[in-house]
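What follows is part of the complex, with its chains left where they were.
Labels for the chains are A and B, by order of writing; each one numbers its residues from 1.
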Amino acid sequence: MTKTNPGNFFEDFRLGQVIRHATPRTVTAGDVALYTALYGSRFAVQSSDAFAKAVGYPRSPVDDLLVFHIVFGKTVPDISLNAVANLGYADCRFIRPVFPGDTLSAQSEIIGLKETSSGKTGVVYVRSQGFNQSGDLVLSYIRWVMVRKRDEMSQVAEQSVPSLPEVVSVEEFGHALPQIAGKLWDDELAGSRARWDDYRIGERIDHVDGTTVEEAEHMLATRLYQNTAKVHFNQHSEGAGRFGRRLIYGGHVISIARALSFNGLGNGFHIAGINGGRHVAPLFAGGTVYAWSEILGREPLPRRDDVGALRVRTFATCDKPCAEFPGRSSQSYDEGVILDLDYWLLIPR
Amino acid sequence: MTKTNPGNFFEDFRLGQVIRHATPRTVTAGDVALYTALYGSRFAVQSSDAFAKAVGYPRSPVDDLLVFHIVFGKTVPDISLNAVANLGYADCRFIRPVFPGDTLSAQSEIIGLKETSSGKTGVVYVRSQGFNQSGDLVLSYIRWVMVRKRDEMSQVAEQSVPSLPEVVSVEEFGHALPQIAGKLWDDELAGSRARWDDYRIGERIDHVDGTTVEEAEHMLATRLYQNTAKVHFNQHSEGAGRFGRRLIYGGHVISIARALSFNGLGNGFHIAGINGGRHVAPLFAGGTVYAWSEILGREPLPRRDDVGALRVRTFATCDKPCAEFPGRSSQSYDEGVILDLDYWLLIPR
């Protein structure tokens, strides 16, 4: 009996296959403190039980992205241990709040398989879902990854590429948060006077600040999420690899960009969904991350007028300040861009 | 509507102005664990619920300096985002204990404004205060910072320099702690046999140990305090700046010196107040911090005989052991000195 996990190769997956992932994880105030130390996030709802209670939560919910990273981490040993590249995300929805003390577990369904033209790899599409200890769904998202084949000659039984929604519908939102008492929302304490009505489509916001990433930091983060992808941790093997460096977990960049975005989107307290995301270029330790955002859309939520949704596209860069909004021109990204993330933010009206 | 915070410039402040700062913060056992990991502090009251209960606390209070750093961090976006230098502290008093679960918020009053002779900057004096979720005052201190002017031609309406107490009176102390059951204070568990009566004025103590600071550590600490001062985080911009390096938050040095001081002041469980402090020189990653202390004063507390106050002056150095007590001679500091802190320590009698 083989005791170690070699991970799945492309030909090991089957359409419709459901995988329950290992290592359920109780999220605690300790994780929340580490998340603060790693990113310096300042959104008041997640920072203060008193603020959260004042606006309608029973207490501070856990940061949406911390939930995402923990669920994502669980999928790695089964889905992406033999991945060449993480290609994209779609239809990501945060469905219920998670509070300290809740235990997260995860499962994935294989919803697409497509061999690449080289014959050496294939693209695996998975719908991954996170649940709390009561079995309630808290998070659902699709990602697709390019995975190596064990044997180039092998074939998968059936191939299929799923159709993916380009944008998550705002009809889906609103279950992950209580009715927000807007009148009790203290803009001074929250750190921003701008509410939903103050943003306009096409508006661009430079988040100004930059933060340099150290090896110890991204490894602490990625281990906190129990993400075991080898490329993040092993300088001895990566030193001889493609980049000669440890690769920083893409989710770490997302969390840095989100924390930076407080300066300009301070009242955007909840990520309701992620429409899509692309890690345009790898980040390595020593790089300084900057970010800017463009407002792509602005939608009221159905059947509630306490909060509205902003569709935001946030770009993160490495060693490039964002005063001139480096982004994507025609088919290519501007130099320095490392992340292109399209998501929905809820913000009080 | 401008969405990002440019910070206040000298001419934006007004005498008597009161600013409520953003981002209330619930302090948890997670923060306490991180504080231990960052400094290795060993004071028994803060380390052990069992010890704290035995001597009279309901449970372990949060380290005084952790409270200070969190409150300080909140003031940065409004007070010192455009600061050139942090000049000093005065009249700092720890007024109530803070326990895990408490939520801290902060406000500041502008108590002094004085343009400098260059006309490019001015000194801003603020009284900053931290409150718990019940609105009780837990911390109060004055600091003054040199802040850039936006426009050299601009004038402030009214200038004034406040008179600052040189020493916090021991009359002020004693409210931030319960009656300490000295007979149940276990010197072996506390790690020191020396009590209040064992120290004499003029006594000098070399704290012996040294600790080297890494970039990841001081950034984790400073983000834990949600302190957003750019100079601590951005190697890309600081590399082109005055020092070519990220500057370590001065409060990080204070906490290191306090943790080192356990070796010699192990029963000094509570900082009651800070009379003054000066960051004599900047610290950069890779430097090794040492510390020594001199006993400047020794006062009983009014109306209680369980604890006494020691006035302590602690010097921290970089890459310089303290066996020869490097300090201040006439007008200048000895080489290697980076911190000169004057404070009151409570210690069982």
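To be clear about the criterion, contacts are C-beta pairs under 8 Å (C-beta built on N, C-alpha and C of every residue); 3 or more make two chains touch, one makes a residue touch a chain.
Just so you know, these numbers come straight off a predicted model, no measurement behind them.
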{"item": "Overall copies of the shared sequence [whole complex; 2 in view]", "value": "3"}
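Heads up, the rule we're going with is that only the chains that are shown with their structure count from here on.
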{"item": "For subunit A paired with subunit B, centre-to-centre distance based on mean C-alpha positions, whole Å", "value": "36"}
{"item": "In the complex, subunit A residues that touch subunit B", "value": "28-34, 36-40, 42, 44, 47-51, 60, 188-194, 198-199, 205-212, 214-217, 220, 263-266, 286, 288, 319, 321"}
{"item": "Residues of subunit B that touch subunit A when the two form their complex", "value": "1, 3-5, 20, 22-26, 28-31, 33-34, 77, 100-101, 103, 105, 133, 214-217, 219-224, 226-228, 230, 233-237, 246"}
